[in-house]
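Only one protein chain is missing from this complex, and each of the others stays in its spot.
Chain IDs A and B follow the sequence of writing; residue 1 opens each chain.
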Amino acid sequence: MSHTLGQLAANVQGVVKGNPNLIIEKLGTLENATPQELSFLANPKYQSQLATTSAGAVLVKTEELAQLVENAIVVANPYLAFAQLSTLFVPRTQCWSGIHPSAVVSSTAQLASDVVVGPNVVIDDNVVIAEGSVIGAGCVLSRGVRLGKNTKLYPNVTLYHDVVLGDSCIIHSAAVIGADGFGFAPNEGCWEKIHQLGSVVLGDAVEVGASTTIDRGAIENTLIGNGVKIDNQVQIAHNVIIGDNTAIAASTAIAGSTKIGALCTISGGVCIAGHLTIIDHVHITGMSLISNSILESGSYSSGMGMEPTSKWRRTVARVRRIDDMAKQFLQLKQQVNKFLEKVDNK
Amino acid sequence: MSHTLGQLAANVQGVVKGNPNLIIEKLGTLENATPQELSFLANPKYQSQLATTSAGAVLVKTEELAQLVENAIVVANPYLAFAQLSTLFVPRTQCWSGIHPSAVVSSTAQLASDVVVGPNVVIDDNVVIAEGSVIGAGCVLSRGVRLGKNTKLYPNVTLYHDVVLGDSCIIHSAAVIGADGFGFAPNEGCWEKIHQLGSVVLGDAVEVGASTTIDRGAIENTLIGNGVKIDNQVQIAHNVIIGDNTAIAASTAIAGSTKIGALCTISGGVCIAGHLTIIDHVHITGMSLISNSILESGSYSSGMGMEPTSKWRRTVARVRRIDDMAKQFLQLKQQVNKFLEKVDNK
Partner (left out) sequence: MSHTLGQLAANVQGVVKGNPNLIIEKLGTLENATPQELSFLANPKYQSQLATTSAGAVLVKTEELAQLVENAIVVANPYLAFAQLSTLFVPRTQCWSGIHPSAVVSSTAQLASDVVVGPNVVIDDNVVIAEGSVIGAGCVLSRGVRLGKNTKLYPNVTLYHDVVLGDSCIIHSAAVIGADGFGFAPNEGCWEKIHQLGSVVLGDAVEVGASTTIDRGAIENTLIGNGVKIDNQVQIAHNVIIGDNTAIAASTAIAGSTKIGALCTISGGVCIAGHLTIIDHVHITGMSLISNSILESGSYSSGMGMEPTSKWRRTVARVRRIDDMAKQFLQLKQQVNKFLEKVDNK
């Protein structure tokens, strides 16, 4: 997996400063990279590390920064170039090719000839998998699942019946796509199950994190747009619709029938109530509660950062009495104003 | 899976208005249903959609509403009727019958003759499974697990040793029931594991969502009552007791030894501390923190909805200083009152 600096530069339309024949074996951080490693400077506040890094070469933004190290690649966007080059250093991790003999594949399933199916995979009736896709060990693809091209399932993913994934998706382990939405009608003190008759459809280039759950729709489908990136432990309820290229960080939960626009960025630990509309280009900061629709793009928050517990307890005690304080304040204000008026009128 | 309108009405004790021989093939929303689909009007605010829907027929509450469409079923509770009818439209998704040859079933396990066991299932010693139950692919039922009648495990569920499930339960994929409770005794800067010797017992008609975890008790059992419905990504710690027909939405966490009553509804993203008592008929709104027992039924909250980030930051800065503001306010009030007293006394 080694490349010359010149080859790497060519991959990202960069200009080499220094030795284009330098052999690069890995990517590294400015702090810890060795002379065989390529690092990058994306954030100007780390510029001082250029003086001390042992990295063999560094991706930088300008010719001036390149002068600070012996070898560099000058690119418009070092962070993006680093992302693009990272694909060249992924180790080979796949241990199987073709369909592993322990896999249980229905005779009615249609798999493109180059699909890789790991050990103990279960592929039910009428599943369709397009070329280039890879199914990790222990995955279960239920009846009627359809996968696009070059989609990768890591081990132990579960896809319920009729779930559809586009091309170039990546689904991490223990993710569950298509489980029943949480729908029950109250019936004399019990809950009558509303069978969930919709499915889940993912667009192309969707990434779904480990242990994330995306429920099937009640009647219509849950829809995840193209290029959506979802982190670990995220819960997406039935009939949610998520627009293209929205990114959702870990441990966020989105309740049923909420519609989220394109190019939103949702931080971790957020809860979004059901039946809301959030338009495009909305950013939500960590641990916020979204209980109303957001119809204007911008950044929204309701997370409150920690304080020492003893101080926080006093704060909470005051907040609990804020309604009382506000009333007393109003009263005092009126009292003062009345008095001052009287004085003025004298 | 098609039914006549008359057949469907008979299933829910409804009265047909229009053509009882109309063939219904699916359920649909008022907005998108086709002439082959049955829809429902549960919420009066969508009544205007009756004028425009293309649905073949609609479940409605009154004769008057039925007049607004060509075909209808009049029932006391359209939402409940819809739930009851939904079971008739569930597609056949099971691809196996009997015990799949790839399943590993202990010779000491006792399975009723009609139990369905999918591929790659593991059933350990002394497991007992009653009639009508279905075990999805890749599930692991550890030593001594007992399942009631007609209970369904979706693929890749893990049940630890001695876990007991009642009749008619549904357990979704990647759920884990019976893992160790989180119990450790501090010992000279380390943690000594408290082996978790209890188990988990689920009543009848319990539904457990995907990726939900219910821990085994430390000494006694964790207990989940009849008819309890638990959404995805919920964490239930050791020795929690949950009363009948309580419903718990996604991403909620309940700490150890807390006792929750019957018929409670707990929204998503809630955290409930340990060793609390919550009585029957309590409703908790989304993202609340429950740090005290609740001994009076009703609705409880502590989630605060989002604001634009810039406004929220000002709010937080003020909240952090609320103790100081309250003290200053008290001082001002005393100052004013003292002055006004003096004036009055003149």
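Brief remarks on what is shown
Rule of thumb we're sticking to: a residue touches a chain if its C-beta (ideal position, glycine included) is under 8 Å from a C-beta of that chain, and two chains touch if they have at least 3 such contacts.
In this text, all values refer to a predicted model and were calculated from it rather than measured experimentally.
Within the whole complex, the absent chain has one touching residue among A:T53, A:N71 or A:N156, and that is A:N156. Within the whole complex, the absent chain has one touching residue among B:E70, B:D280 or B:E307, and that is B:E307. Note that of B:V201, B:A237 or B:A262, the residue touching the chain absent from this view is B:A237. Only one of B:E63, B:E192 or B:E341 touches the chain withheld from this view, namely B:E192.
Of A:G118, A:G148 or A:G256, it is A:G118 that touches the chain left out of the display. In the full complex, the hidden chain is touched by chain B at residues 102, 104, 106, 120, 122, 124-125, 138, 140, 142-144, 156, 158, 160-162, 174-176, 179-180, 182-187, 189-195, 197, 211, 213, 215, 219-220, 233, 235, 237, 251, 253, 255, 271, 273, 283-285, 288-292, 294, 298-302, 304-305, 307, 311, 314-315, 318-319, 321-322, 325, 328-329, 332, 335-336, 339. Remark: the residues of chain A touching the chain excluded from display are 26-29, 32, 77, 79-80, 82-84, 86-87, 89-95, 100, 102, 118-120, 136-138, 154-156, 170, 172-174, 205, 207, 209-211, 227, 229, 231-233, 245, 247, 249-251, 263, 268-269, 286-287, 303-310, 312-313, 316, 319-320, 322-323, 326, 329, 332-333, 336, 340, 343.
Here is the rule we go by: only the chains that are shown with their structure count from here on.
As a whole-number value, the distance joining the C-alpha centres of chain A and chain B reads 25 Å.
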